[in-house]
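Note that one protein chain of the assembly has been removed; the remaining protein chains are unaltered in position.
And then chain A:
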């Protein structure tokens, strides 16, 4: 079976019977068809009319408005660029819309940007306790930490993961620094209790804290 039909005229039947005659076949195609083939038929013109024009206007207006709404998230990357004088005015016009706060009843809680204020306080209390202990006995502290690590090994894994995410976070805008993740708190707990010598950091944010530890 294998070798059969390889040859040029290996058909065991009359090809004419299929309606494929000499000269009646279209030319064989060599290679792939071109990327931009010639179109034999030109497209029909678009429909024009009042409703089409109105829908066009609606579409363009909608696009413009949606780009100005707070739902359109922009990357604040071109900060380093020189800000043009006129851009200030354009921006003012664009930012006329107030910030958008979704109804958190409808969304999962984990998406809620954490407000910074209540958290550092809670963190502070535990921190001061720990640091007091720290001055009393360093060894017991280390034991505690070791215990902590043993108790939940997954957590430490998470921490490293979060740390990478954290570094990216730092590059961001000031306005985004307002929010923090609760997970990051754990990380800071660890670092602070380890490196902190008991000074009061009440005024500092967690991010600054972190920065001090790393740099």
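Note that a residue touches a chain if its C-beta (ideal position, glycine included) is under 8 Å from a C-beta of that chain, and two chains touch if they have at least 3 such contacts; residues count from 1.
One rule holds in what follows: contacts and distances are computed from a predicted model.
Candidate names were "GPI mannosyltransferase 1", "DNA-directed RNA polymerase III subunit RPC3", "Small ribosomal subunit protein uS15m" or "Multifunctional methyltransferase subunit TRM112-like protein", and the UniProt protein name of the unshown chain is "DNA-directed RNA polymerase III subunit RPC3".
Although one chain is not displayed, chain A still touches it through residues 11-14, 17-19, 23-26, 40-41, 43-44, 46-47, 51-52, 54-56, 58-60, 62-63, 65-67, 69, 71-75, 86, 89-90, 93, 102-103, 105-108, 110-113, 161, 165, 168-169, 172, 176, 179, 181.
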